[in-house]
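Just one protein chain is left out here, and the rest sit where they should.
Our next item is chain A:
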């Protein structure tokens, strides 16, 4: 933008936010999409991604404001900077979408995911699983003589690492919620 003396971010609109325009490098972005909690909104958002060939790495949704009928959809997506800009603009023009935040560029944020992991085993493997769970601060939420269900919350990478360690120890099932994320600091 420099030759034209337009301040970067001189508008809230994503079109002005021209980071590294021609980069072909894939970036991972976490988007928080605040939508009216009405039927079909989620289908519209998902349809946008499938219809235009964008990636969804993870997607979570739940009502967050019952009185105001708002839901928050958190989407982790991967694309070139140009594709990420398009995704935000396309999301922004869906009529029941109220706000689109790119948590990856709007300053620091925290991201957490919850996972439940079922590990089956006996003897040393079982003891080792429990020991590693302590190190990773995973909780035991169910146990039988031959299995544990661990609950853990953390960044997706931490859950990946824990799951990798549990695999040889008898990991047989895993359920993950996908990422929930918030910007750090006070109200935006």
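Here, contacts are C-beta pairs under 8 Å (C-beta built on N, C-alpha and C of every residue); 3 or more make two chains touch, one makes a residue touch a chain; residues count from 1.
We adopt the following convention: contacts and distances are computed from a predicted model.
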(request) Name the absent chain as its UniProt record does, using one of the following: "ABC transporter ATP-binding protein", "RNA polymerase ECF-type sigma factor", "ABC transmembrane type-1 domain-containing protein" or "Acetolactate synthase". (result) "Acetolactate synthase"
(message) So one chain is hidden, and I want to know which residue out of A:92, A:156 or A:178 touches that hidden chain in the complete assembly.
(response) A:92
(request) Using the definition of touch stated at the top, determine which of A:40, A:53, A:123 or A:185 touches the missing chain. (result) A:40
(request) Could you list which residues of chain A touch the chain missing from the display? (result) 1, 3-7, 10-11, 13-16, 18, 21-22, 36, 39-40, 43-44, 47, 51, 82, 85-86, 89-90, 92-96, 98
